[in-house]
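A protein chain is absent from this complex, but the other protein chains hold their places.
Moving on, here comes chain A:
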């Protein structure tokens, strides 16, 4: 749990002060490492609010980045359940 919170904080801080080619890969790494990383959705929408065209309430226009994060999270749900580790 501590690792998960630390990971979220690192991604959050990097969104505020680091270039996008650092924080976007960090976000995707966090999504892959931590199971059911719903915080990724909050973080990617924060990127859209800060640096994109904003998030419009009651609008279906979603940035490709936010959409890809949602799709990755859903795909990883299925993959994690399908894969078995014997380690």
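Methods note: contacts are C-beta pairs under 8 Å (C-beta built on N, C-alpha and C of every residue); 3 or more make two chains touch, one makes a residue touch a chain; residues count from 1.
We adopt the following convention: contacts and distances are computed from a predicted model.
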Unshown chain, UniProt name, "Secreted protein", "Permease of ABC sugar transporter", "Peptidase M48 domain-containing protein" or "Cell shape-determining protein MreC"?
-> "Cell shape-determining protein MreC"
Go through chain A and note every residue touching the omitted chain.
-> 16-21, 24, 36, 38, 41-42, 45-58, 62, 65-66, 70, 73-74, 77-78, 81
